[in-house]
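The structure appears below as C-alpha cells.
Only one protein chain is missing; all other protein chains are in place.
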Amino acid sequence: MNGEFYNYLPLWATLLPVLATIPLFFIERRSPMFRDFFAIAVSGLTFLTVAIMYPYIAAHGTIGVSYPQVFPPFGISFQVDLLGYLLALIASAVWFLATLYSRVYMQHEGGGNRFYPFLLLSLGGCIGVFTASDFFSLFVFFELMSLSAYVLVVHEETEAAMAAGYKYLILTLIGGLALFFGIVIAYELAGNVDIRPGHFLFTEHTRLAFVAFLSFLVGFGMKMGIFPMHVWLPDAHPVAPSPASALLSGIMLKTGAYGLLRVVFNIYGADFIQEAGWHIILLVLATITIFLGSAVAIAQPDIKRRLAYSSIGQMGYILLGIGLLTVTGLQGGIFHIFSHAVMKSTLFFAAGAIIYKTGKRRVAEMKGIGYQLPVTLACFSIASFAMIGIPPLNGFISKLLLSMGSLDAGMPFFVVLLIVSSLMNGIYYLPIVINAYFGAKPDEEKMGGWRRLFTELKPSMLIPICLLALACLIFGLFPGNFPLKWAEIIATMLIGGG
Amino acid sequence: MTHLPIIVVALYLATAFALPLLGRVKKLHTGYFSLCIATAGLVMSLLTLFYVAREGTFSYFPGDWPPPVGIELSVDWVTVLMHLTINLIGLLVLFYCIEDLSSEVRPGHETWYYTLFFLLMASLNALAMAFDMFTVFVFTEICTLAACALVAIKPKALCVEAAFKYLILSTLGSGMLLLGTSLVYMVTGHLNMGLIGQLLPQAIDLYPLNILIALGLFIIGLGIKSALFPLHTWLPDAHSSAPTPSSALLSGLVVKLFIIVVGRIIFQVFGSELFLMIPIPEVILLFATFGIFAGSLMAIAQTDIKRMLAYSSVAQVCYIYMGMALVSQTGIQGGLLHVFNHAVMKSLLFLAAGAFIYKTGIRKIEDLVGIGYRMPLTMAAFSVGALSMVGIPGFSGFISKLTLAFGALEAESPFFVVVIIISSLLNAVYYLPIVLRGFFGRPATEFQWDKLPLLIIAPVLALAVINIFFGIFPGSLQELARLAAETWLP
Partner (left out) sequence: MFETLINILSALVSNMHYLTAMLLFLIGFHTMLTHSNLIKKIIGMNIMETSVFLFFISIGYVHNASAPILDDRVAAYVNPLPSALILTGIVVAVSLTAFSLAMVVMLYKHYGTICSDQIMRLREEEQ
C-alpha cells in the first residue's frame, strides 16, 4: 500500500460521514437550518469523494489502504474495485438525494436532531461495506450501518414503529451473529478473510464449509430480505420516514446482495458452488422470494407496505442473478442492483411526497392524486413501469439479461418465472397509477394550470424525485450506459474467478 | 523493582489499618487519601508490567526464603494482567465511591468502607500472584470477609441477609479448598504449586483417589466462590443488594480472581495433560454451557436492573470457565481477555445503573423510560456497556467473544461457537430493551445534560472510553492475554 492520495479516498469516503456526526451533534443544538445544510454538504462531499475515485480505479483496477493494527488479527482495510465502486457510487448518490429530500420532509416529521446524525452514520457504514477489502471490515461496517438504521426505522416512535424496530433489531443481530460465525470459520480454515480476485478461502467441500456458506447466506440474506429471513422487512420499511425507507429499500438491502456476491464469487468461487450444487439453494430461495414478494404485495392496501413487499420480490431477482452462475445472468443481477436502487428510491420518495402533501397512505384513497401532484406522479409512473419491466426502461434491461442468463444456464423455467412476476408487478403497480390519473375526474382547481406544474412541492423534494426518475429513463434508453457495461465487466471477472 | 508487587499488597494492607486512625484523628478526607494510595497502586502495577516486559517474569520469595520452606509469589503474565485489571477498576470504582457512599452507607461509615475496600484490594492483588496453596487459602478468606462486609455495610436487613448467605456458602468453599490442600499436601508433602506440580505425575499412580478428590474439591470450592453455575445461588442476592461500588467490585473483580486461582490449580498444579486425562473439562464445559444459557434466561426475567446485571454476571463468568475448559491456548487467551473486558463492562454497567439510582432512585427496568433524555451521558455509557455485552464490533466484549470463538474452533468444537452466538443473542434480548427504553418509545422529553457530580460521571465515562479503546485497538491487550495464556498452556 503506497501513501498516495487516491489510496486514501475509500477511507475518507467512509470516515467523512462518520466523523461529521461529531460537529453535527454540536451544530444541531444551535440551528436546525444549518444542521440540514451541513448534513447535505457532508453527504454531497461523500458522493464527490466516491465520484473522483473513478479515474484511479480505471487506471489501477483497485485502490485502498489497510490498517492491521485496528481489530487484530483481521485489521481494517479498504479496497475498491469496480463492483464496490459501482455500488458505492449509487449508494452515495441516492444518499445525497435522500438528505436533500429530508430537509423539507423531516420538518413535518420532527426529530431531525436524531435523524441526521444516524443518517450520516449509516451512510458511513454503507460506504464502508462497499469499500471493505476483507470480510471482517465488511462485517464491522455492516453492523454499523444496520444498527444506525435502527434509529431511522423507529424514528416516529409509534407503537408500530417500536415493534417493527425491535423485530428489525433482533433479526439484524441474528444476521450479524451468523455472519460472525461464518467469518470465524473462514478465518480458522483459511487464515484470512480477504476479498481478493481469484483468492478462494474454501477449497474443499467439507461440512464446515457448508455451515459457513449457510451462515453467510443467513447473515446477508437477512439483510437482503430473502425468504424466509424477510419477516422484518415489510414491517420495518413502511414505518420509517420516507427518505429512510428509500435508503433502506433502495440501498441497504443491496449491501446484503453485495455481500452474497462476494461470498459466492470471492470466497467459494463459481466453479466450487456449481460443483457443490449449492446454487440450487439460492435458486429455490430466489423463486420463493420472487413469488412471495410479488403475491403478497398485491394484497397490501398501504402504499409503502406494498413497496416494501415489492422490494422483497426484486431482491429475489438479484438472488436469481447470483444463483444462475452465468455471465449474462450475473450481469442482469448486478445491473438490477443498480436499477432497483434507482427505481425503488424514486417510488419511496414519490410515495413520501404523497404522504407529505396529502397524508394519504392507502392506495384506495389516492384517487385523482395525479392532478394534485402531477410531476411526482409522473415520476412514480415511470418508476412503476420500470419495475414492471416495460421497455425502454431500466427494469426491462435487467429482466431481459436475467432471462437470457437463465437460458444460458439451461433453466428456461426462470424465464416463465420472470414473466409471471412481471405480470404480478403490473397487478400491484398499475392500479396505483391508474387510480391516480383516472380514479377521479380531473379537478381543474387543484391542477391550477401549467404554471404551477413544478410548484407542487418544494424543489429540494422534487429535484431528487425527478433526477431519479430521469435516471430510470436514461439507463433504459441508452443500453450503452456505464452501469450496464460495468456490470458486464464485473460479471465476467467474477465468473472467471479473477 | 521486583519488590513492587508485594509492596502494593503491603501498602494496601497498611492503608486499610491506617485509615480508621486517620479518620479519627481528624475528619480528614479519607476518600482523597485513599485515591492517592490507589493511584500509587495502579502506577506500581504499571511499572511491574514494564519491568516484566523488559526483564521477563520472575518469582518472588518474601524474606528470601525459597520454597519448600518459604512462600513463593509468582509474578508472571497472568499476575501482571490481573494486577492491572484489579488496580485500574479499583481506582475507578474508588472515584465513584467518594460521592456515592454518603447515599449508601450510614453517615460516618465511609472510612470503614475504605478500610474494607483496601483489605479487598490487598487480598485480590495477593491472590493474583500467590503460588502457594496456603497463601491462597489465607487471602481467599480475607477476600471473602472483606467482600461480605462490603455487602453488609449497607444499613439494610436485605443486604445483611444476602451477605450472610454469601458468607456461609463462601466458607463452605474455603473449607473445601483447605481440605483439598490438605489432601494434596498428604500426597506430595508440599504446599508450593510448582513443587506439587512436579510431584503429581508420580503421585497420581500411587494415590489417584486422593488427587482426584482434591481436584474435585478445588473446583467445587472455588466454583462456589466464583459462582460457577449451578453454584451461583448466592451471587444475585449479594451483588444486587450491595452498595453500587461494591457490586462493581464484586462482579468485576472478586469472582474473577477465584477463576484465576482455579486456572492456576488446573494448569500450573495439575497440568493440562493430567487435566485432560479425566473428564473434568467436559464437566466444566457442560456447566458453563448451561450457566451461559441459564444466567441469560434468568436475567431476561428480572425487573430490577442491578439484579439483572448480577444474573448476567453468572452467564459471563461461565464464558471465562468455558475458555479455560476448552484447553486450547486461544481459548484461555479469550477467557483471560474476558476477565479484563468483563471487569470493565460490568463495573461500567453497575456504576451507570448506580448513577441512575443515585439521581432518580429508579431500580425497575420498566421505569427507566426516557432516561436517555435526562441523563444522556450516563445512558450513553450504559449503552456502550450493553452493546459490548452483546458483542457488537467496536466494543471490547466483541474481542473476547471473537477470541473465545477461535479458541473453540482450535479445540475442534464448533458447538461452542454456536453457544457463544446464541448467548450473544440472549444478551441482546435483555440488554437492548433498557437502551431502547432509555432513548426511544416515549415522546422526547426536554433534553438536559445529566447533572451528576463529576466524581460519579467521570469514572463511568472513563470506563466507557476504556471499553471502546480496547474494542478498537485490542492489540496490546490481546498480546498480554496471549502471553498469560502461554504461561498456563505453553
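Going in written order, the chains are labelled A and B, and every chain counts its residues from 1.
Keep in mind that, in the parts below, a contact is a pair of C-beta atoms (placed from the backbone, for glycine too) under 8 Å apart; a residue touches a chain by one contact, two chains touch by 3 or more.
All of these numbers come straight from a predicted model, not from anything done at the bench.
Colleague: Name every displayed chain that the left-out chain is in contact with.
Modeller: For the complete complex, the undisplayed chain touches B.
Colleague: Taking the entire complex into account, which one of B:Ala40, B:Ala53 or B:Leu145 touches the absent chain?
Modeller: Counting the whole complex, the residue in contact with the absent chain is B:Leu145.
Colleague: Going by the contact rule already stated, which one of B:Leu49, B:Leu150 or B:Leu167 would touch the omitted chain in the full complex?
Modeller: Among B:Leu49, B:Leu150 or B:Leu167, only B:Leu167 touches the chain that is not shown.
Colleague: From the listed residues B:Phe58, B:Phe134 or B:Phe293, report the one that touches the chain absent from this view.
Modeller: B:Phe134
Colleague: Using the document's definition of touch, tell me which of B:Ala157, B:Leu206 or B:Leu454 contacts the absent chain.
Modeller: If we include the chain that is not displayed, B:Ala157 is the one touching it.
Colleague: Give me the chain B residues in contact with the hidden chain, please.
Modeller: These residues of chain B touch the chain that is not shown: 134, 137-138, 141, 144-145, 148-149, 152, 157-158, 160-161, 163-164, 167-168, 171-172, 175, 178-179, 181-182, 185-186, 191.
Assume only the chains that are shown with their structure count from here on.
Colleague: Nearest whole angstrom, what separates the Cα centre of chain A from the Cα centre of chain B?
Modeller: Here the centre of chain B sits 45 Å away from the centre of chain A.
Colleague: Can you list the residues on chain A that touch chain B in the complex?
Modeller: 69-72, 111, 139-140, 143-144, 147, 151, 154, 157, 162, 165-166, 169-170, 173-174, 176-178, 180-181, 184-185, 187-188, 208, 211
Colleague: Where on chain B does chain A make contact in their complex?
Modeller: Checking each residue of chain B against chain A gives 390-394, 399, 402, 405-406, 409-410, 414, 417-418, 421, 424-425, 428-429, 432-433, 436, 440-444, 472-475, 478.
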